[in-house]
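So that we are looking at the same thing, I have put the structure below in structure tokens.
With one protein chain withheld, the remaining protein chains of the complex are depicted in position.
Our next item is subunit A:
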């Protein structure tokens, strides 16, 4: 009994470390975050959605993932591959993950550091949202920006006034990044 517990702890040093660092989580919570993320990963692999994918980072920490969105057709982002980072808090899914665009992107609701303005990643977050639904929401945000609350005001203006010019800006800013 005691030995079993020790083994479990030794096999997952990084999650314990994360818990310790935040100072907030309990062991039970960390286990359920892990379980939840494993279930999400399973779902993504068993039933992949076209145009999106996600996988935990190679460092073995289940709390940080990299996602990929393929730019939807008939949008300025058509054919582009965009990478995002997901950082899950210890109380996930009761708090949203921090999601950033790693690929430089020109978009009304994304700033130049890759920060995203999307209500479901903030106060409209629900614990039934998940990596897949976030990626799908972001994919649709690419084709339908919310120009009422822009982070990049110039992009918002240009989207409304000159789609051709907008697309030029998108392509100028885009730069494929390597996996790290």
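The definition used in the following text is that a contact is a pair of C-beta atoms (placed from the backbone, for glycine too) under 8 Å apart; a residue touches a chain by one contact, two chains touch by 3 or more; residues count from 1.
To be clear about the criterion, contacts and distances are computed from a predicted model.
Comparing "Multifunctional methyltransferase subunit TRM112-like protein", "ubiquitinyl hydrolase 1", "Ribosome biogenesis protein ERB1" or "GPI transamidase component PIG-T" against the UniProt entry of the hidden chain yields the protein name "ubiquitinyl hydrolase 1".
One chain is missing from the display, and on subunit A it is touched by residues 26, 28-29, 32, 35-36, 39-40, 42-43, 91, 93-95, 119, 122-128, 130, 148-149.
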